[in-house]
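For this view, one protein chain was removed and the others were kept in their places.
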Amino acid sequence: MKLEDYYTGLTRKLQDGGRTVGRLATRFIKAAPAMPALPPGSLVYRGEARTEPVRITVIDYDLEHHEQKEVERVEDCFPYRETKSTSWVNLSGVHDLDIIEKLGGHFHVHPLVLEDILHTSQRPKIEDHDHYTYIVLRMLQFGEQSGEVESEQVSLLLGRGWLLTFQEKAGDVFEPVRERVLNPESRLRKNRSDFLAYALIDAIVDHYFIVLEKVGDRIEALEEVIRLKPDPDALQLIHHLKREMIFMRRSIWPLREVVNQLYKGEVALFEEGTRLYLRDLYDHTVQIVETVESLRDMLSGLQDLYLSMVSNRMNEVMKVLTIIATIFIPLTFIAGIYGMNFDNMPELHTPFGYFVVLAVMLSCILGMLLFFRRKHWL
Amino acid sequence: MKLEDYYTGLTRKLQDGGRTVGRLATRFIKAAPAMPALPPGSLVYRGEARTEPVRITVIDYDLEHHEQKEVERVEDCFPYRETKSTSWVNLSGVHDLDIIEKLGGHFHVHPLVLEDILHTSQRPKIEDHDHYTYIVLRMLQFGEQSGEVESEQVSLLLGRGWLLTFQEKAGDVFEPVRERVLNPESRLRKNRSDFLAYALIDAIVDHYFIVLEKVGDRIEALEEVIRLKPDPDALQLIHHLKREMIFMRRSIWPLREVVNQLYKGEVALFEEGTRLYLRDLYDHTVQIVETVESLRDMLSGLQDLYLSMVSNRMNEVMKVLTIIATIFIPLTFIAGIYGMNFDNMPELHTPFGYFVVLAVMLSCILGMLLFFRRKHWL
Amino acid sequence: MKLEDYYTGLTRKLQDGGRTVGRLATRFIKAAPAMPALPPGSLVYRGEARTEPVRITVIDYDLEHHEQKEVERVEDCFPYRETKSTSWVNLSGVHDLDIIEKLGGHFHVHPLVLEDILHTSQRPKIEDHDHYTYIVLRMLQFGEQSGEVESEQVSLLLGRGWLLTFQEKAGDVFEPVRERVLNPESRLRKNRSDFLAYALIDAIVDHYFIVLEKVGDRIEALEEVIRLKPDPDALQLIHHLKREMIFMRRSIWPLREVVNQLYKGEVALFEEGTRLYLRDLYDHTVQIVETVESLRDMLSGLQDLYLSMVSNRMNEVMKVLTIIATIFIPLTFIAGIYGMNFDNMPELHTPFGYFVVLAVMLSCILGMLLFFRRKHWL
Amino acid sequence: MKLEDYYTGLTRKLQDGGRTVGRLATRFIKAAPAMPALPPGSLVYRGEARTEPVRITVIDYDLEHHEQKEVERVEDCFPYRETKSTSWVNLSGVHDLDIIEKLGGHFHVHPLVLEDILHTSQRPKIEDHDHYTYIVLRMLQFGEQSGEVESEQVSLLLGRGWLLTFQEKAGDVFEPVRERVLNPESRLRKNRSDFLAYALIDAIVDHYFIVLEKVGDRIEALEEVIRLKPDPDALQLIHHLKREMIFMRRSIWPLREVVNQLYKGEVALFEEGTRLYLRDLYDHTVQIVETVESLRDMLSGLQDLYLSMVSNRMNEVMKVLTIIATIFIPLTFIAGIYGMNFDNMPELHTPFGYFVVLAVMLSCILGMLLFFRRKHWL
Partner (left out) sequence: MKLEDYYTGLTRKLQDGGRTVGRLATRFIKAAPAMPALPPGSLVYRGEARTEPVRITVIDYDLEHHEQKEVERVEDCFPYRETKSTSWVNLSGVHDLDIIEKLGGHFHVHPLVLEDILHTSQRPKIEDHDHYTYIVLRMLQFGEQSGEVESEQVSLLLGRGWLLTFQEKAGDVFEPVRERVLNPESRLRKNRSDFLAYALIDAIVDHYFIVLEKVGDRIEALEEVIRLKPDPDALQLIHHLKREMIFMRRSIWPLREVVNQLYKGEVALFEEGTRLYLRDLYDHTVQIVETVESLRDMLSGLQDLYLSMVSNRMNEVMKVLTIIATIFIPLTFIAGIYGMNFDNMPELHTPFGYFVVLAVMLSCILGMLLFFRRKHWL
């Protein structure tokens, strides 16, 4: 892709899309329960309106066997709770209250937890309940079209031998994990549901790097653009990226906290063998946090660069104006003098007056040029 | 509502209202006891002057029965202290010293606590006394007319089996809780006074989201306005919203601390079953704190955007000036030369002198235009 | 007081008083022991030079009796150390070494403590010694004339049954406490010397609110002034107030620490009954700290507002210049052309040439105005 | 080297190298695992593509003997694991998976650790495993040509009696340590593998100072340049150095943490006698951190200086323009008046009218000059 096209595309988007950027502000506050009068624990879906049916996938495996199927009715996945093997039930969509309620009932999940699964604007957190652990994360996507970081809530309910996962919409971020389950040699097959939970969180976290890389590419492109020609649109792009970074930070800082809690062994369901992997995961989240901070620093630096490039151009403009005006205004005045119509102006009648005046003007010009050179303006 | 109207309204308010904004500064310091000579524990009402009578509502309920009435004299609610059921006494107004004193006396409340109830500019805090717990919160409202975040003090006195609440003026934020009490199936009926206190705090906290959403809407609108036409009034609006955010922070940070203390179980009166709900409440306050910080960041970004939009326009203005001046000043000089009245100016008498000069001028203009294009000023 | 007068007064002060503001810098460093060669514990008075005699007041009281008198010689107050009642000795002035030394000797005060009493630029702190506690505070005054926050050191030596207080000069901040002692019903009479110490500290802290209120008033006034006409003097006032806030912070942050230590019960001399009051006091200091921070934020906001108001005016000036110059410079050039004296200028001799040129000029003007309107410069 | 040359070189680099600077952004994010679908613990080399063969050096020593050789096959160094003497195996290159895998297998290294060795963008950390400790550090180089701080990953695997080190490419930073091992009197020979690890870390840390010194030199040179002539290129250099500092910080802060953990004795393999040296090392890292922060502060100061130098020049330009225009525009107007061709202009026919007008013009000029001097513009 040519740089020019890339840049033009970004710019057009921003110019058309006052509305789009406006939506950004909303993103930060949508957390607001629109109907504050409801008692806590009421099950109401609070996210983007969706209509597609919820897909329920069940994967059941242990060292020897492996089973993967899509079920029609939520009741079909109930028996898996009792199997000795590890069972993973994934719901792609949380807008069907009925399903959530039935599932929650069967797995004895507290109403407040179900409420959090439905309110798709939770900040990442971990809650340790009696017989299960509730983990909320945010999955990030970088919308190529919108240039925006999009965020989706992913909830994990981890029990002994089972794992329920809730996505807002169907996505393919869990696909690689699904494939690894197929492989009887993989570590997943040798471990329990806690390792599966780790593998899914790891897949989500790895996805963050891709978003960061895309943001990094845009920053690079922007820098070259600003270096070539400081354009007001470039500034709006910086402003836009800064906002996206504020948005990302809100997902990433609490994520680090969550992974830290896991790694520190505060959650009983995670076994000792998994903890070494959690340490690795924690290192990744720290790296993400630091990268976001570095990108923010770079954007600030870019803004400074832009502003001083603009002020440099302004100076150049002013210098040209000053040089031209300073040279010609006095000369025009001299010409004006000898354009006066007084009866008695002796110079006018000397034979070489005109040429003397021309010579004086020329020397004025030369003097000025010398003056400007000494001031380093030329 | 049309955007233009919305924006004009805000602006007019700010322009008329030097006084109004001035009042803001006062809001921050009204905490000052105007009469510092008074000994601590003296009961004096220190808030806005009010004259309406104080309404006293009593709600008494347990699993089976439910009673709700408004009492005339404060003494009428004394017997409820001793009932086995949960009793909630709500006062809408704290400007009647007599009532406060009698109530405080009957419930054995420490004079310093009563003083705090009357000084309606406390920061949110929690105080654990022997047989009761004192909680102060601030309820926020977003004044559509004034564009200001308005704050009201709400005090809760929680005892075993009773709860006293004090509002500065009659309001409807507790209405939904009152309705839920009517419902015999609600969790409120199954729990004690500590759950009632939680439900009220939750109602107050949920209200914060509404305020934040309104502020967010204004920021969105402002951003579009600035993008279209950077207007000095827009800057004043940014300045105004920033102040409101400083004001909100002062209520919200200590609130988080208060809820944290409750959630950590430092208050004995809150039972184990309620703590799960307090964790949920704590999550909400953290989300509010983060949203306020994000809005502040956005306002700073908006200010940067405004400033550079303005400086861009300035640059444009300067460029136009420079182009015009740089082209025409030298030409005027040339014209001036041939307007001189010297006797001996040979060019004047050549037949095509005039046309040659015109041609020279034209080529000057073209040269300049070329120069400007090469400098990317055109 | 009219706003204009108020503002003019402030401004005049700042303009005259390079010296006065200079003194500010000194305020921050006066802590410097001018004679570093002295061994620690040497008793030398290091404060403003004073000559008035030191007034010594003794108040002795318990539940039944009350005695208040001014003594001539310091020895006259020695016997009060041994009384069973509570004795309060107040010195208004610490510049008389002899008195301090005798008093210190009789009450067995460590030389380092006496040195601190004499060096009147201590930061607030608390020191717990064997049989007494040493507390240093700073009392603030807002000098109406100078517009400066003035600071005075107040030292308290609290023993069991006695309290020595040292002010730099006679003041009336302790007056209300003195009056409350007269009242046999007051809590002071029912408590010991620790409650008296609390009451005095409370009086000092309450005084801070008055200073803050005055600063707040000035900020309000400044804001209105800037809104009307951004004046360089206004900026200097902002700068001045910011400095005063830096100065106040230095007294207030350690004060909060001191009160926190008292409230946490780290000082054995303070009895359990007093601690409830200390919590109240601590709440006040927190509120003061927050108010100072809010005022600082507001001053920063005000500075931003000022700078952008100024830059707006600058833009306006530039626009006027550009519009005028851009319209008239080309017209002057056209006029110049037909002012040339070439023999052969056919247009000059057409009958309507003059009117055609006037028409062209008019259309130029109209075109320019249209252009400016489209650019939103008009 | 002449300052001018130095500066020109830096500038040219930056101007040519939009690409080079672009690469910077990449440096921060390359940490991103390009293939997030891989399961954790998969051995894939993720660093710059390299083809040179990996050199394996073995050094084996104790108090009496010393042996140093380069081995062909990795298996040749396996026997050294069992020797009683201290064995140091150094690999210059980690792009040969086969070697890493075999070595890891023989020394029983966990797959996640091997993965980290291969992913050459780890942040410095320390991991304590059962029978070995894994330490990752970053070695910094200052590229004279590119003006960039280049970073290379160095991994240490420390066991009882053996130490494996992994560099990304052959380098000479370990050379001095290798020479000290030759000396039978050196402390290295008297101590075990933990002291060897310390000596290597110390060599790496000492290298940081050299990088900092070079950056410091550039800042000095830049400052002189800005003082002489504030040039837009200078600003870009500041921007460039700021970025390098952001980059360095990312290596240095976690390094300090690592050394702190070593010094605090959290790693069992380090013996008591070595800890004194680790304290010394820790002091060095603190000094490096502080120096980086100071350099950042200085760069910010330099940027401020640059901006105000530029704005000073702008002011000067504006003043010249204003002075010239303000003097000559009114004069040109006067000349214009007497250039009008009205029939009835009495002044034109007085004998001295011309000279009177000249005198008036002269006095205008003088008046203006006086005005400017009073305004301190001249």
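As written, the chains take the letters A, B, C and D, and residue 1 is the first residue of each chain.
Basically, a residue touches a chain if its C-beta (ideal position, glycine included) is under 8 Å from a C-beta of that chain, and two chains touch if they have at least 3 such contacts.
No experiment lies behind these values; they were computed from the predicted model shown.
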Subject >> Visible chains in contact with the missing one >> reply: C, D
Subject >> Listed residues C:P53, C:P232, C:G273 or C:G367, member touching the removed chain >> reply: C:P232
Original post:
If the hidden chain were put back, which of D:V113, D:A199, D:I246 or D:L262 would touch it?
Top reply: D:A199
Original post:
Taking the entire complex into account, which one of D:R73, D:H106 or D:R227 touches the absent chain?
Top reply: D:R227
Original post:
Which residue numbers on chain C touch the omitted chain?
Top reply: 18, 21-22, 25-26, 28-29, 31-33, 36-41, 110, 112, 115-116, 122-123, 125, 127, 229, 232, 235-236, 239, 242-243, 246, 250, 303, 306-307, 310, 313-314, 316-318, 320-321, 324-325, 328-329, 331-332, 335-336, 338-341, 345, 347-349, 351-354, 357-358
Subject >> Residues from chain D at the interface with the omitted partner, ascending >> reply: 175-176, 179-180, 186-188, 199, 202-203, 206-207, 209-210, 212-213, 216-217, 219-220, 223-224, 227, 276-277, 279-280, 283, 286-287, 290-291, 294-295, 297-298, 301, 304-305, 308-309, 311-312, 314-315, 318-319, 321-322, 325-326, 329-330, 332-333, 336-337, 339-345, 375-377
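Here is the rule we go by: only the chains that are shown with their structure count from here on.
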Original post:
Take chain B away without moving anything else; what clusters of touching chains remain?
Top reply: A, D | C
Original post:
For chain B, which other chain has the most distant CA centre?
Top reply: D
Subject >> Numbering shared by both copies at the chain D-chain A contact, with half separating same from different >> reply: different
**OP:** Can you check how far apart chain A and chain D are, centre to centre, with Cα atoms defining each centre and the answer in Å?
**Re:** 27
**OP:** Please work out the Cα centroid separation of chain A and chain C, and write it as a whole number of Å.
**Re:** 43
Original post:
So which stretches of chain A touch two or more other chains?
Top reply: 314, 318, 321, 325, 329, 332, 336, 339-341, 345
**OP:** Indicate which of the five shapes (line, ring, star, complete, other) describes how the chains touch one another.
**Re:** line
Subject >> Every chain pair meeting the contact rule >> reply: A-B, A-D, B-C
